[in-house]
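Below: one structure, written as structure tokens.
Here the complex is missing a single protein chain, while all its other protein chains stay put.
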Amino acid sequence: MNSSSFGILGGDRRQLALAESIAGDGFTVVTCGFENAEFLDTDIKKADLRRTAAMCGTLLLPLPVTIDGKNVKAEYAEYPIPLDETFVEALEGHRVYGGMLGRALAACPQLEDVPMEDYYAREDFALRNAAVTAEGALEFAMREYPGTLCGSRCLVAGFGRIGSQLAPRLRALGATVSVTVRRSETAALVEAAGCRPVPIEKLEDGGSYDIVFNTVPALIFTRHVLSAFPHGMLLIDLSSSPGGVDMPAAQKLGLRALHAFSLPAKVAPRAAGEIIKQTVYQMMRE
Amino acid sequence: MNSSSFGILGGDRRQLALAESIAGDGFTVVTCGFENAEFLDTDIKKADLRRTAAMCGTLLLPLPVTIDGKNVKAEYAEYPIPLDETFVEALEGHRVYGGMLGRALAACPQLEDVPMEDYYAREDFALRNAAVTAEGALEFAMREYPGTLCGSRCLVAGFGRIGSQLAPRLRALGATVSVTVRRSETAALVEAAGCRPVPIEKLEDGGSYDIVFNTVPALIFTRHVLSAFPHGMLLIDLSSSPGGVDMPAAQKLGLRALHAFSLPAKVAPRAAGEIIKQTVYQMMRE
Amino acid sequence: MNSSSFGILGGDRRQLALAESIAGDGFTVVTCGFENAEFLDTDIKKADLRRTAAMCGTLLLPLPVTIDGKNVKAEYAEYPIPLDETFVEALEGHRVYGGMLGRALAACPQLEDVPMEDYYAREDFALRNAAVTAEGALEFAMREYPGTLCGSRCLVAGFGRIGSQLAPRLRALGATVSVTVRRSETAALVEAAGCRPVPIEKLEDGGSYDIVFNTVPALIFTRHVLSAFPHGMLLIDLSSSPGGVDMPAAQKLGLRALHAFSLPAKVAPRAAGEIIKQTVYQMMRE
Partner (left out) sequence: MNSSSFGILGGDRRQLALAESIAGDGFTVVTCGFENAEFLDTDIKKADLRRTAAMCGTLLLPLPVTIDGKNVKAEYAEYPIPLDETFVEALEGHRVYGGMLGRALAACPQLEDVPMEDYYAREDFALRNAAVTAEGALEFAMREYPGTLCGSRCLVAGFGRIGSQLAPRLRALGATVSVTVRRSETAALVEAAGCRPVPIEKLEDGGSYDIVFNTVPALIFTRHVLSAFPHGMLLIDLSSSPGGVDMPAAQKLGLRALHAFSLPAKVAPRAAGEIIKQTVYQMMRE
């Protein structure tokens, strides 16, 4: 077992990019659950769980570790990797990093005994992910909006991690940008970014926007609020499921309301894999 | 025949948006060659060529007027609109505006006698189109590049209408941007935009770029030049067909070289339609 | 005593602008300690302390309320406004807002019994002030640096309220910007802003910078650190007194190190007055 060897257990395009990137840094990379994947770097090995664990000091689990609560998420796997006793044993004695560990722990309580760290729970990971999401939101909007962002009137609901990265990017591309705010502090930051703050309680007054981006994970775009916006307006919900928009109401009112969930994995898997790598490296240094 | 009525003869999604936009300005709009299209504005009429001409003082032809040299370009038409004598007669006595008239004139010499103006030949049209192309290039790059533009190293070949709009947008999104230049004046402008000028003769020295955008309509990315760039690099050719990249050589060298032709029509038909409208309105005022 | 009347007790150019701005909103404004000031708005009254208190429901004290601990800061006063019993009595029964109340309370303990609120202690005030400071830092740098910010290599030490507003502005003007960071979260934000994060422990490695801006209120630019920077480099200390730069060492090492204290009051008194007004209005609403 080598401390400068990384085992990648399952995942999607992000973990595929992650494997390539770590190998590119000169480390040994062994993958399990990537039977159907093709790596550009021919030094990346494919192995079963037992051999991967035997060869690697550090094991990286995907984000999330599991979706169904039974197996490790592994889109490229020929054979499933069950969350069972064998899995727990394989992890023991390794440095283990995974994303959204909660679900996996609920599904497989024995994992409690394995010291694992959650990269998804870290603020630096969240911020880097938000930057990718913000750029992904631009791409999503460019694809769906038949005009150009340049010259468009945009409203960003929320000025948290994602909103505060999205609003200046929209403005930099030539849009006129308003941002909903709850607190006076946020209004100060919004103005300093060259955008117009809109008190959240005024949201129901609507406005002449071409595109609205929601980043708030709460139902703020209710039927009542939605009815104040112009027919045909594009509304992109970036908040995590179930989102902040009453979708059925939006459709009835003639708005083009769309979910844009999980943007990093979809629009920029390499950047997303890079972020996981940077975060894990940082955790190893700490 | 009404001088505040516009007849739209054929076209694609841009002309569809154009019809909606002109109708939204309160003018009467009659379309010919849109049998299979559905308009949001129910006041937009569908008619045959004769009736359209009879009702409208101004007739708008698509961009280009014709592709096959036989019929007017009309993607939504049930029945073709041939470039024949009937067509010439219908146009007579109207203000006629079209895009890329040359091809139509070559196909139907009798059109020479009809006073027509080419909106595509105007500088304001070209500049507005370039702005749409620049934003479309961002979208194209975001879709194809698995990382984020933020933090990427980009090279823009050419600093004309498109390059000079693309480079600052890339930088505004957080990329480090180099631009090829031929003349000292251009180098001055490139530096003033916070980008790094690269003399065109140094292009063959290559460089560590993640994405290269070509806007130069000449074969500057020859096999020799391409061989200086890193394997796996993304190269997007925005120049008009046949483009400025030796595509077969690029594939062989392991570069991801892609054409991005006709971006405005594809990525932002409404913006493209709006530009045609603005240009025609401007021409009518002059 | 009128609740829509504002009494301005002492101050500098900011309070002068504050008086004009509040009067411009249609409120009655009475000033005390502005005998030598000239107001553009002729409706602004000048009065003594007793009459000011009698006419106004809301009293605004300057920032800081006092410098010498004896009198209210009043640059335009013919007669001093002592922090004595008469002052305390005048304040009683009013809504009183002031900046940096601590110093005044230490000097005049009876003030403890007067309900006063400190606008300087609020986060929204601090953020708006930081925006003004960031722009003031640009002006200061432009004046002192004989080259242009466009094309310059800048280092910003600290990414708090001021640094996070300054770095993107520098980059927007065409500079290449590095930012010192302590934590991985901050590095994420710095990269998302198109800047380069430099771990604070690497500061002693120096670098080829044209201008360094310090925003950290701790002595991080020690002789040892300073010795790593190039002769002639401009170093602007934006942190509050006593600052974060070993000034004597800097001079000896041939660096141009300058303090830029109290920028908002100096470079943008009207903006600074506006911020006080916005904050007080906000406090009145809460």
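Which chain is which? They are A, B and C, in the order written, and residues in each are numbered from 1.
Assume a residue touches a chain if its C-beta (ideal position, glycine included) is under 8 Å from a C-beta of that chain, and two chains touch if they have at least 3 such contacts.
As the structure is a computational prediction, the values presented were derived from the model and not from experiment.
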Practice item. Could you tell me which of B:A107, B:L127 or B:L219 touches the chain that is not displayed? Key: B:L127
**Study point:** Touch with the omitted chain, as defined above, among A:G24, A:G57, A:P82 or A:G151
**Key:** A:G151
**Study point:** Sole contact to the chain not displayed, among A:P80, A:G102, A:P115 or A:G194
**Key:** A:G194
Revision key, fill the gap. Full-complex touch with the removed chain, picking from C:V132, C:V216 or C:I276, is C:V132
**Study point:** Missing-chain contacts mapped onto chain B
**Key:** 122-124, 127-128, 130-131, 134, 165, 168, 183-185, 187-189, 191-192, 279, 282
Exercise for review: Spell out, residue by residue, where the missing chain touches chain C.
Suggested key: 13, 17, 40, 131-132, 135-136, 138-139, 142-143, 145-150, 169, 172-173, 232, 267-271, 274
Point to revise | Touch residues of chain A, complete complex, unshown partner | key: 150-151, 171-175, 191-194
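Here is the rule we use: only the chains that are shown with their structure count from here on.
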Review point. At the interface of chain B with chain C, does the proportion of residue numbers present on both copies reach over half, so same, or stay under half, so different?
Key: same
Exercise for review: Could you work out which chain's C-alpha centre is the most distant one from the centre of chain B?
Suggested key: C
Check your understanding: Centre of all protein Cα atoms: which chain's centre is nearest to it?
Key -> A
Exercise for review: Working from the CA atoms, figure out how many degrees chain A turns to land on chain C, in steps of 5.
Suggested key: 180
Review point. Just curious, how far off is chain C from chain A if you go by their C-alpha centres, in Å?
Key: 38
Point to revise | Chain centre separation (chain B, chain C; CA means) in Å | key: 50
Review point. For chain C, what residues touch not just one other chain but two or more?
Key: 191-192
